[in-house]
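Only a single protein chain was left out; the remaining protein chains are all shown in position.
Letters A and B name the chains as they come in the text, with residue numbers starting at 1 for each one.
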Amino acid sequence: MATRRSSWSALIAELKFTGHLLIQNKVVLTGTMIAAGVLVIAAIGPFIVPPSAAANIETPRRLQPPGSEHWLGTDDYGRDLFKVIILSIRLDVLAMLEIVSAGLFIGVLLGAFSGFIGGKLDEILMRITDIFFSIPALILALAVAAALGRGLNNLVLAIIVVQWPGYTRILRGQVLAEKERLYVDALRGLGIGRFRIIIRHIIPNTIYPVLVQATLDLGGVILTFAGLSFLGFGVSALTPELGRLITAGQTYIFQAPWLVAFPGLTILIMSLAFNLMGDGIRDILDPRLRR
Amino acid sequence: MNNVRLNFHTFAGEVKALDGVTFMVKKGEAIGLVGESGCGKSVTALAIVGLLPENAYLSDGEILFEGQNLRNISQKEMRNIRAHKIAMVFQDPTTFLNPVLTIGEQLEEVFLLTPDRLARVAAAGETFEVLRSVDEECTETDVETGHAQTSSKLSKSRLKKVARALSVDVLKQVRLADPERILRQYPHELSGGMKQRCMIAMALARNPVLFIADEITTALDVTVQAQILELLRELKHELLGSTLLITHDLGVVAELCDRVAVMYAGNIVEIAEVNELFANPLHPYTQGLMRAIPMIGRRLERLETIPGSVPDLIYPPSGCRFHPRCPFAFEKCKVEKPQLSHVRQEHNAACHLYGEKES
Partner (left out) sequence: MLEVRGLKKWFPIGGGILSRVRGFVKAVDGVDLEIKEGETFGLVGESGSGKTTVGRCIIRLLEPTEGQIIVRGQDMAKLKGDPFRRMRRKLGIVFQDPYASLDPRQTIKSALTEPMRYHKIVASEEDALKRAKDLIRRVGLNEDHLYRFPHEFSGGQRQRIAVARALTTDPDLIILDEPTSFLDVSVQAQILNLLSDLQKELHLTYLFISHNLSVIEHMSNRVGVMYLGATMETADKEMIYHRPEHPYTHALISALPIPNPALKRHRVVLSGDIPSPINIPSGCRFRTRCPHSTSYCAEKEPPLIARHSGHMVSCHYDLKLSSPTPVTETEYKT
């Protein structure tokens, strides 16, 4: 390959190729844009809607249907549903990001060391992940959440516990292949220790598929989190959170269906959007993964 | 091949892989196509056989095979030619042979491509010799329309029997011991050298007019390579028709070829009779190449190198593509591309050093 051309023109060629792929699928594009929008709302939420909108109880206004004053109606406590949903998005998104990143951190480190070093450590870890896989995720999360007790942090922890084994498995598979590659031999030949090789070389080169899986998981994690919140785990009644809103709205499902419909719809759209975005990312990165 | 220009369409740009390739393979001769990687020798072969990838296109030139321009013919006709006339063998037998079929099944498949020949052979005695004489008697039209006429007279199982007998025979031709056993084996059970012989057998089965071998000894050990070279030498004239031998190894070329063409960056820069080429290399690239090869007995402290590296074919150098690396380059070389012209007896070179005389 010539070196006369700058690395910039090679980069431009690659970007052209990537852009070509991205635009191809309109559905993915839509999903990505919605996901981006959700993230923006999560970021600026408390600045456009005062948190008091969720805290103040104004009984006279309760259970009003969607109208010009309250776009999505009001709930049992008289709170404007639209404003409360905006605030909830932030909480759910933050929880989602926390869960996935913590799961990634644990999963990647365990998978990398286990895969590279092998031996007994690897065997034991694999059996542990096997145990985790043998129980359906939702049920396991439920059990752990119940054991830990109520509270937002406990719920997040419970779902992290369920998230990490998947990443460990994927990464370990990648590491098993990567550690056979010649540059690893070269590094070992130079006398460089295993710890350094794993952290500085193996992980960056193998993390792609795990990152892809993580973006695919985002949608599912929202569902799990909101779902378990709905069941009563996690936050307390007044805290703006989508699952909780549905719990509260259940009672009034025939009188004020909007109380269940809109939060539910929001969960659906968020989950779907992140799912589609994850799909798109995977489709783009997949051919690259095969390099 | 006359003035063949071939480009590859990629996201990074147009790769001008072949830039006016012109050469001739005479009947019954073995011609070597030598060059380093990226010079376009494999592409040339693939262009002849019509096995180029989708993003390749011939922008100019013609490929004439037995008088017919291969650019203008249909897919079906090309397939026919590949079945009967041109056989190509590649470097890596492991990827070339189907791992889930036995050698026998793959060989028979080749024979069964041409049921008309088999039918004739069945009548006259089922040996490779007979197959060869049948092919010699065969005419053009027979090849194209043969299917309908004679094959319908024979049952499928009969054809298979004939194919099998011929398979055993052809394996004997490539000096494989115990051919019946090999027919039953899978590729992974054979060694590299044996697989190469099987590939050559598959080529022989077609009784080709043109046999193209693309780096077939490169992946082999030296002692196995010696065996294959011996085999090719024995088969050269009698069985293989004309041979186009593609390699980067000048030693192989010296052993087997009658004429040699040297390629650089998509052009043939020199073409000559083999003894003549080694005795008097004319093109600076050929000279550089020969000096760069370590040879037993030559006592040198350092090898002479060709400065620089192979050019980028998306933005090739102007004029003569070798000029940036050529120790003798002058003004004209940057501007005008030299054409292959006659310099000595049986020796053409594309270089401005030798003036322009019509060949």
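By our rule, contacts are C-beta pairs under 8 Å (C-beta built on N, C-alpha and C of every residue); 3 or more make two chains touch, one makes a residue touch a chain.
On a predicted model such as this, the values are computed, not experimentally measured, just so you know.
**Q** Looking beyond the chains shown, say which of B:64, B:292 or B:335 touches the absent one.
**A** From the options B:64, B:292 or B:335, the contact with the absent chain belongs to B:292.
**Q** Among B:127, B:227 or B:339, single out the residue that touches the unshown chain.
**A** The missing chain is touched by B:227.
**Q** Since one chain isn't shown, list which residues of subunit A touch it in the complete complex.
**A** Its contact residues with the unshown chain are 1-3, 7, 10, 123, 181-183, 185-193, 196, 200-201, 204-205.
**Q** Footprint of the hidden chain on subunit B, which residues?
**A** Touch with the absent chain occurs at residues 36-37, 191-194, 221-227, 229-230, 248-255, 274-275, 278-281, 287-298, 300-306, 309-310.
Methods note: only the chains that are shown with their structure count from here on.
**Q** Using mean C-alpha positions as chain centres, tell me how far subunit A is from subunit B in Å, no decimals.
**A** Taking the average C-alpha coordinate of subunit A and of subunit B, the gap between them is 55 Å.
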